[in-house]
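Let's look at chain A:
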Amino acid sequence: MVVVRADQADQYQDEASVADLVFAVESGSAGEAVVQELGYENVAVQNQAAALMEVAAGTADACVIDLMMAGAMIGEGTSYSDLTYTLPLNSEKYGVGFRKGSDLAAELNKFFSESYADGSMLEYAKTYGMQESILAQ
Partner candidate 1 sequence: MSVLEVKNISKSFGETEVLRDVGFSLEKGQVIAIIGSSGSGKTTLLRCLNFLETPDGGQIVVNSETLFDAGGRTQLTEKEVRRNRLHFGLVFQSFNLFPQYTALSNVKLAGELLARERSDYQAKRKTILKEIRDNAAGLLQQVGLSDKMHLYPHQLSGGQQQRVAIARALALSPDVLCFDEPTSALDPELTGEVLKVILALAEKNTTMVIVTHEMQFAREVADQVVFMDGGLVVEAGPPEEVFGKPKQERTIRFLERYSEV
Partner candidate 2 sequence: MFQTVLASLNEGFLKTLEIFGLTLVGAFPLGLILAFGSTSPFRPLKYLVKFIVWCVRGTPLMLQLLIIYYGPGLILGNNWWGTSSAGRFTAAVVAFIINYSCYFSEIYRGGIEGVPKGQSEAGQVLGMTKGQIFSRVIFLQVIKRIVPPMGNEIITLVKDTSLARVIAVYEVIWNGQTFIKASGIIWPLFFTGVYYLLFSGILTLLLGRLEKKLDFFRV
């Protein structure tokens, strides 16, 4: 997601409008890859928290961070109450990584299919405002 200052948000609702901005992105992230592909000017920073700091301080015009981070870290109640997110630059799928041969992978898969089945997954998603992001079953 592209994050900009809330008072400028309506100017930056599509790809064309953000093309001239300087983006802060987490080094090595998918966000960085997308921004570079689109040819936007960008600065790699250590992590997504730093990327937000850049926008808040005005040392970058915008940043690209994950939707989940955007939901948790900006807006009302955070230090970044005057930031908001506007357009998504890509959609991603998330997975959980384990050491090869670990039997925890099978366990987690079982847990996932069970929670999707009994609707508890949807409940968890709602707690974090992520209900629209979970994979449709």
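Regarding candidate selection, all candidates are chains of the complex that A comes from, given by their letters.
Note that a residue touches a chain if its C-beta (ideal position, glycine included) is under 8 Å from a C-beta of that chain, and two chains touch if they have at least 3 such contacts; residues count from 1.
Fair warning: this is a prediction, and the values are worked out from it, not measured in the lab.
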Complex member touching chain A, one of 1 or 2: 2
Footprint of candidate 2 on chain A - complex, ascending: 22, 24, 27-29, 43-46, 50, 53-54, 56-61
